[in-house]
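With one protein chain removed, the remaining protein chains of the complex are shown where they sit.
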Amino acid sequence: MSKEHPWEDGGEILAIQSRQIDYTKPLPGTYLTTGIRAQRGYRLGKFCMTLMAPDNRELFKADAEKYMRDFGLTDYEKELVRSKNWNRMLRYGVNTFMILKLSNAMGVSQNHTGAGMRNQSYEDFMATRNSKGAQ
Amino acid sequence: MSKEHPWEDGGEILAIQSRQIDYTKPLPGTYLTTGIRAQRGYRLGKFCMTLMAPDNRELFKADAEKYMRDFGLTDYEKELVRSKNWNRMLRYGVNTFMILKLSNAMGVSQNHTGAGMRNQSYEDFMATRNSKGAQ
Amino acid sequence: MARIIGGLGSPHAPSIGTATDKDQEQSPEWKPLFDGYAPIRQWLDVQKPDLILMIYNDHANTFFFDKYPTFAISVAAEHEIADEGWGKRPLEPIPGNPQIAWQLAHSLVDQEFDMAVCQEMPLDHGCLTPMSCFFPPAKRWDVPLIPICVNVLQPPIPTAMRCFKLGQAIRKAVEAMPQDLRIVIAGTGGLTHQLGGERYGHTNTEWDQKILDLMETDPLALANMTHQELMERGGAEGVEIIMWLVMRGALSPKVDCIHRNYYLPMVTGFAQVIYEEPDNRRRNSGDAA
Partner (left out) sequence: MARIIGGLGSPHAPSIGTATDKDQEQSPEWKPLFDGYAPIRQWLDVQKPDLILMIYNDHANTFFFDKYPTFAISVAAEHEIADEGWGKRPLEPIPGNPQIAWQLAHSLVDQEFDMAVCQEMPLDHGCLTPMSCFFPPAKRWDVPLIPICVNVLQPPIPTAMRCFKLGQAIRKAVEAMPQDLRIVIAGTGGLTHQLGGERYGHTNTEWDQKILDLMETDPLALANMTHQELMERGGAEGVEIIMWLVMRGALSPKVDCIHRNYYLPMVTGFAQVIYEEPDNRRRNSGDAA
């Protein structure tokens, strides 16, 4: 486990008591963004939201480094974006639907993003599906 | 009663049933913004909200007509703003707290606005108060 | 008196809207899904409701986490099409019904539901997908819409039971309205899916079929489940079925399920239903006085 970034290994326990979700027993491969995780990921999530605007997407595509710097991402956050490691972003605290806005702006389709999250090639992932057309 | 603008006389009945407020018996001199009244006043209320920004207040003070035109107020709404008739604005559907943003931008203090709503001079209104300093 | 004549269930995946816009509804991959909309379109055509109440969720297009409501209701006269980051769908803005919506908002808040009340609510695929599936191009937009938005994106999200109770409160509100209105309520989203993490693409057809059984005959069994149970079986985003429970809560304990369809092509269990109010069936068949 990374001492500096204790969320990296995915075993982070959120300090929330709830009748609805047992945060001490997280579902495997699932990272609900709430509590400290949501707080940590807020800036990067907000960054992803800016990519809904066409003009911003153009700026990002033209010079991602400048775009990230201008927004004020931390070095760690910039590295996360560059890595296209969607699961790391989820663990950091970026909500799934923010990530889909980022991956879209990076030209990665939803199911390519998903295959990446599953640590599979797109083809291997698609081979597990019933119908390849209806996506 | 104005046929074209049936809300003008203040006797408008909002078609809302509620356990909390009897909209068929409006409190005299009181115009709650909800329902059709809130819908009607929405654009003008949004206009007032823009005057929270210092730059916008400067533009408005420099050329109110241009500012209103650029925002897209209707002729009726422009006339309402020019009139400084706060009660008419309330009846039209502009919430009290939007009006305070507009009157502030027009250089009218809250208690001057209030005296106007009471159809009193500022001095006559202040004579009804316990303490003139704590305002 | 206004009344609810029936409930619809529908998925709301954006890919379905794209298929519609690209004229792919009859392609081999999409036909099994759109065949499931044919009876819904026909039913709506016959019933001619005066209003659709759409229970849907925003996907961070209308709301952001700076201020995320648990429940929101639109009182807008017209609903813009949201740009989610890949351009707006080619749809006209959808008319609302402010008078009924304000009344509904008042009644729900009086009944202790803490709604965010929205005079502007651009709509994303959560609402647009079912609308464009219910109403083919020639029928857009004959029927006005009141969207009710539920947070299923970021915990704390409302309990399944709270959603069921919201449906019950909506029914109470509708039945107190003096207008002669025939209203359809729709629950959207689900069924099984998960879009984030190593568990991306989790599906569970058996559970989906069980949901459809319980939704019809024993919705309280679903309403009593925790989010944890729902997510464990149906995936993190599978919790969206709490929006179907709002629809179900607005209907009679016993409904006539006159249509049910299921198709799981890729990552989401798509299901459609029509639950007709028994009272409405009787009226239409001439049995009622």
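Quick notes on this one:
Note that the chains take the letters A, B and C in the order they are written out, and that residue 1 is the start of every chain.
As a convention for this text, a contact is a pair of C-beta atoms (placed from the backbone, for glycine too) under 8 Å apart; a residue touches a chain by one contact, two chains touch by 3 or more.
These numbers were taken from a predicted model, which means no experiment stands behind them.
The chain not shown here is in contact, across the full complex, with A, B, C. For the options C:D23, C:E92, C:E112 or C:D180, the residue in contact with the chain missing from this view is C:E112. Of the candidate positions A:Q39, A:S83, A:S109 or A:T128, contact with the hidden chain is made by A:Q39. Although one chain is not displayed, chain A still touches it through residues 15-20, 34-36, 38-39, 42. Not every partner is drawn; the one left out touches chain B at residues 16, 18-22, 27-34, 38, 42, 45-46, 49, 51-54, 57, 86-87, 90, 95-101, 104-105, 110-111, 113-115, 117-119, 125, 128-135.
In the full complex, chain C touches the hidden chain at residues 63, 65-72, 105-106, 108-110, 112-121, 154-159, 161-162, 165.
The rule is short, and it goes like this: only the chains that are shown with their structure count from here on.
The distance from the centre of chain B to the centre of chain C, each centre being the mean of the chain's C-alpha atoms, comes to 38 Å.
Note on chain placement: the centre of chain A and the centre of chain B lie 46 Å apart, centres being C-alpha means. Residue positions of chain A touching 2 or more other chains: none.
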